[in-house]
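I have a structure here, written as structure tokens, and I will follow up with some questions on it.
One protein chain omitted, others in place.
Chain nomenclature is as follows: A, B and C, assigned in order of appearance, with residue numbering initiated at 1 for each chain independently.
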Amino acid sequence: MNLDGVFPPVATPFLSGAGPVDLDALRFNARRWMSTGLRGLVVLGSNGEAALLDEDEADAVIGAARECVPADRVLIAGTGRESTRATIAATRRAAALGADLALVRAPGFFKNAMTGEVLRRHFTAVADASPIPILLYNFAAVFGVNLPTETVAQLAAHSNIVGLKESGGDVAQVADQVSATPAGFQVVVGAAPALYASLCVGAAGGVVAVANAAPEACVRLHALARAGRHEEALALQRALTPLARAVTATYGVAGLKAAMAVAGYKGGVPRGPLQPAPPAAVEHLTKLVVALDSFLVERAVPRA
Amino acid sequence: MNLDGVFPPVATPFLSGAGPVDLDALRFNARRWMSTGLRGLVVLGSNGEAALLDEDEADAVIGAARECVPADRVLIAGTGRESTRATIAATRRAAALGADLALVRAPGFFKNAMTGEVLRRHFTAVADASPIPILLYNFAAVFGVNLPTETVAQLAAHSNIVGLKESGGDVAQVADQVSATPAGFQVVVGAAPALYASLCVGAAGGVVAVANAAPEACVRLHALARAGRHEEALALQRALTPLARAVTATYGVAGLKAAMAVAGYKGGVPRGPLQPAPPAAVEHLTKLVVALDSFLVERAVPRA
Amino acid sequence: MNLDGVFPPVATPFLSGAGPVDLDALRFNARRWMSTGLRGLVVLGSNGEAALLDEDEADAVIGAARECVPADRVLIAGTGRESTRATIAATRRAAALGADLALVRAPGFFKNAMTGEVLRRHFTAVADASPIPILLYNFAAVFGVNLPTETVAQLAAHSNIVGLKESGGDVAQVADQVSATPAGFQVVVGAAPALYASLCVGAAGGVVAVANAAPEACVRLHALARAGRHEEALALQRALTPLARAVTATYGVAGLKAAMAVAGYKGGVPRGPLQPAPPAAVEHLTKLVVALDSFLVERAVPRA
Partner (left out) sequence: MNLDGVFPPVATPFLSGAGPVDLDALRFNARRWMSTGLRGLVVLGSNGEAALLDEDEADAVIGAARECVPADRVLIAGTGRESTRATIAATRRAAALGADLALVRAPGFFKNAMTGEVLRRHFTAVADASPIPILLYNFAAVFGVNLPTETVAQLAAHSNIVGLKESGGDVAQVADQVSATPAGFQVVVGAAPALYASLCVGAAGGVVAVANAAPEACVRLHALARAGRHEEALALQRALTPLARAVTATYGVAGLKAAMAVAGYKGGVPRGPLQPAPPAAVEHLTKLVVALDSFLVERAVPRA
């Protein structure tokens, strides 16, 4: 299960803010992404609005994605729930629907109870019960719980846990996670502004929101870093960061979907209570997409 | 819909940490609570481990509680979900199952997007669509979002929104919420250590975890405050606070369930990833329950 | 050392944002405050911009205040510094300059090292060395450290520590602090929106910023609560809260000084880097001062 590359945490299209999932739009996007050098897709992550989906909708998203991801790429599905019981059930369903790997987030509703030991038991129970390998998922700012590096190191010994998605963007923590785990354990970073620096300190790859809208730039950055072309990689990282920040920190999921639309993907609107990006945001995002595109053209980066 | 009194946010019993909901235990507890002066029950709140329940389990809890709550008491059901769409669906189901009032929490997964205006739209859409009245639910430390008092004031004008459960324990904020809303809008406090002081500043009542294990003490405290017997109320508040802190801040849901067992209720264990209270915690909780009991006996507070 | 009453945490006037302390303005204000029912003055607190004063300026402020505070009122001086050594030195100087009581804040620069035990040692060393009694000062949001109630209880046994100023506004914590300490230990609250509720749960008095601009209202609120006139006290608390919030949470020290000017005190500007309140803030504050004044006139509260 090689994660050495870039994955978009796939945005989920809806027919309207109060309406159902638009599976056709999802398939359209997935096929186009698969025409680039992306390593695979991650569905049902934070940016996929998984928290806003019913269980049957989540299952349908996995099924639709599977239709479009060929066997030599990797389909990862978010299956974390607040209870251990529901997480196991969702993971088993994802496996049955063809997911290659389950991305399991730390449960965070009962923050104060989530000690390292409690988290270790939770992930162990899920990994024991899962028919497919597990990718741990840490994102303290969103889930309210930070998975201790010591716990990651313990879990890395489980034969069914193959890696960690770290979305905090703290490169020193990524470096620690890489150092504390065996060589085969793969840490992927979930914050595009920290992508190049994370690859420097040993991350395997990236699951970065901006890859929904600008997959080529992300794939190129990964390739440059792997080739030891540090100057070019850093220049591309700098060109990528403004758009990366805009589609997450500044404008959130709504902004990510707007940027996708600018780039020719079917973004659509987020589900309520999330609101669509306002016109000024769309205008700003358009400029950022165009600026990154110009940078790529100048550097003659092949586009998909 | 008179909330002037005390409600327990009902703990949900399970047959085991990985097992199903124990509806018989729930009915046992509910009948016993209804033999005290409690104003009603709140099912599917934070302490009810609602975040760990499947949709069909949540529905079953409402149904079982309705069997035990007579028509002159109030059954409140938590129906908040992360999406507006799912919240509306859950609220309609709760109404069909006989809930008198829907407790709707602020969605918090996408914290940064939850402006006052976005929250206002969310709660308005839910209140518009709900067959039963709505009780807003604010608990910033747990949900990650603080419902601004200005937004509460706007929502108080909606004919289907009757009050607010404020669980932060900041009495000055409770006072603000009371001041900023019309006389008929009922603020209930969700933090037992702040119960007496909140009643002083105009709260209608309390939805307090410790009322699962010590309903008589809570009912008595409310009655003393209403009667203007401030010295006695304050003395009782002080006697209640150590147990109240232990069953929430110190030991969490596991501690609440252990204290219920000490007091003769069917507490059982929490659902995984939550773990049962360790022996030292149970010992400490036992002492606190006994100490409160002794205080009540000395003051000749009638027990149920 | 009776603290049963209200104290303003005295704002320090400056000749300009980059200029020296205006001791004449300080004396003018102090004399006028002493014509009201205030219990005394607190100089060199957080709102006194103590963090922006040199040591010799701090000493001069104590001296000037002492000239204006008669012997039957209480002059309290902030003497907390980051090091134990400097705190002891400042406390001794304050005693020599005539302060009745030293207000000693928890040191917070090295937050992570400030365990309960380290804080206990610090305050004990200061209390041992001080010629005058000590008032502990807890304000977690500003100092970055929360003095645990258990540590307060330990320190309350020291013969030279007479009380605690709690500025967090969490009334349940105030209630805990009162419960955990002997009857003679005086807890004063440092957040005006929580003044009435804190008095309900056993606080001795208040050190509240809004008393710089509206001392009569604060004194009246304290008197009503002490007389058991709860309805009137609560009504006055509600009338006071909007101005109280504006001069602290909303507009900060600059706003406090602007409100003082509206009320006829010599407020002036804060010291840089703090900037004066902008015109819109002054306009808003003027309306709030006038509104509170109208409330007091309607209720026939005597003005100084």
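The criterion applied here is as follows: contacts are C-beta pairs under 8 Å (C-beta built on N, C-alpha and C of every residue); 3 or more make two chains touch, one makes a residue touch a chain.
No experiment lies behind these values; they were computed from the predicted model shown.
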item	value
Chain not shown, its touching partners among those shown	A, C
Absent-chain contact - pick from A:V171, A:V210, A:L224 or A:L243	A:V171
Touch criterion as defined above, residue of C:A113, C:A157, C:A227 or C:V290 at the omitted chain	C:A113
Selected residue (touches chain absent from view) among A:P70, A:P182 or A:G228	A:G228
Option touching the unshown chain, where A:W33, A:F110, A:Y196 or A:Y265 are the choices	A:Y196
Touching residues (missing chain, whole complex) on subunit C	17-18, 46, 51-55, 82-86, 107, 109-114, 118-119, 121-122, 125, 142, 144, 249, 252-254, 271-275
Interface residues of subunit A (partner: the chain not displayed)	169-172, 175-176, 179, 191, 193-194, 196-198, 200-202, 228, 230, 234, 237-238, 241
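Note that in this section only the chains that are shown with their structure count from here on.
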item	value
Closest chain to global C-alpha mean, per-chain Cα centroids	B
Subunit B and subunit C, separation of their C-alpha mean positions in angstrom	36
Distance from the mean Cα position of subunit C to that of subunit A, given in whole angstrom	50
